[in-house]
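For this depiction, one protein chain was excluded, whereas all remaining protein chains were kept in their positions.
Each chain carries a letter (A and B) given by its place in the written order, and its residues are counted from 1.
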Amino acid sequence: MKKSFITLLPLLVFVLLALLFADRLAAPRMNGAIDSPLIGKPMPELPLAGWPKDIKPPYIINLFASWCAPCAIEHPNLIAMQKAGVTIIGIAYKDTQANIKKYLKAGGNPYKAVLYDDKGEAAILLGITGVPESFAVDAQGIVRARQQGPFADADTINDFVREMRK
Amino acid sequence: MTPRARARLISIVVVILGLGLAVGLALYGLSGKITYFQTPTDIASGKLTEEQLERTIRIGGMVKAGTLKQQGEVFNFTVTDNVSDLPATYRGVLPDLFREGQGVVAYGHYDTATKLFTASQILAKHDEKYMPPDVKKGMDKARQQ
Partner (left out) sequence: MIVEIGHFAFILALAAAIIQAVSGLMPRDSLAASAIAARASMALLGLIMLAFAGLEYAYITSDFSVLNVIMNSHSLKPLVYKIAGVWGNHEGSMLLWILMLTVFGALIATLPTIDDPLLRRRALGVQGLLATGFIAFSLFTSNPFLRTDMPPLDGNSLNPVLQDLGLAFHPPTLYLGYVGFSSVFSLAAAALLTGQVDNNWARIVKPFVALAWLSLSAGIAMGSKWAYYELGWGGWWFWDPVENASLLPWLTGTALLHSLLVLEARGALKRWTILLAVVSFSLSLLGTFLVRSGVLSSVHAFAVDPLRGTFILMLLSVYCGGAFSLYALRAPMLKTIRLFTPVSRESGIVVNNMILVTMAATVLTGTLYPLLMDALGLAQLSVGAPYYNATVVMMAIPLFILMGAGPMLPWKRPGRWLFVRPLGLCAVIAIAATLISGIKGALPMVGFGTAVWVMASSLSILWVARKNITLKTLAMSLGHFGLGLAVIGMMGTMLWKTEDIRVLNPGDTYTVGRYDLRFDGVRDVFGPNYGASEATITLGAETLHPQKRWYPVSESETTESAIRLTALDDLYIVLGERDLKFGPDAWVIRTTIHPFVSTLWAGFSLVVLSGLCMLGYSFKRKRAA
């Protein structure tokens, strides 16, 4: 069999490229947490009726709605977080009490308290970009992290909860 | 030299010349024509050289809430990485999904005299939740410093 160096070249080039890609895949990844202007500042006072003064931070504030599909997708994760001892306050964004009651009955209620932001005023104050969106508030009442979109995987959830507990 | 050997020599020379030319072009292209990515903090810290500032640079960060002002077709806004602010201006029609509080990537020039970034192109994004990894990285880096 004639040995030819040239025919080996494509394989070599490919191996180098594959190594480059493997390195990039292993590099630390971006998750859904994008810094919000609130981070590092105290949680603002929200214009919502019935804010539970007796619930002290640290907690997670989660904006959701019954008409929001990704909220339904992240819901089991919220239930799991609550079972693991995380306090979650829910803000129902532009929804009705009846729909929310039905939604929580079907999927379970992970919230220590549910507030209704039917005009979306609290949402504007928090600068959300959509639902679901969550904020991690630490024991001093400072916002530490924001999660845009649903909690999709364990790593994201762990990072988020860790921020809250700092 | 046999005709075969000569033909071979010629083809090898041609290939090397051609390749050399291509590589030369590529290196020239890569050296002078790359756009470096900067954050508002990079610019504010003043560590960019004259030469770097002369080129088109790519800015990434977020549009600071409350800073977007329109004057006809001219828009003034501030790009922030939550550590430093960079005043910017753009003349034209803003792309869809350009909003305060959202990530933005812009190409343009920074003028050290007026301390203003003039954007020649603002990138539209296809997903309002999408922040390019390099923008996020830049912002994280700025926060750590």
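Heads up, the rule we're going with is that a contact is a pair of C-beta atoms (placed from the backbone, for glycine too) under 8 Å apart; a residue touches a chain by one contact, two chains touch by 3 or more.
Just so you know, these numbers come straight off a predicted model, no measurement behind them.
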item: Touching residues on subunit A - with respect to the absent chain; value: 1-4, 7-8, 10-11, 14-15, 17-18, 20-25, 27, 29-30, 66-70, 72-73, 75, 106-107, 130
item: Absent-chain interface as seen on subunit B, which is shown; value: 3-4, 7-8, 10, 15, 18-19, 22, 25-26, 28-30, 32-37, 58, 70-73, 75, 91-97, 107, 123-128, 130, 132-134, 137-138
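The rule we apply is simple: only the chains that are shown with their structure count from here on.
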item: Chain centre separation in whole Å, for subunit B relative to subunit A (CA means); value: 30
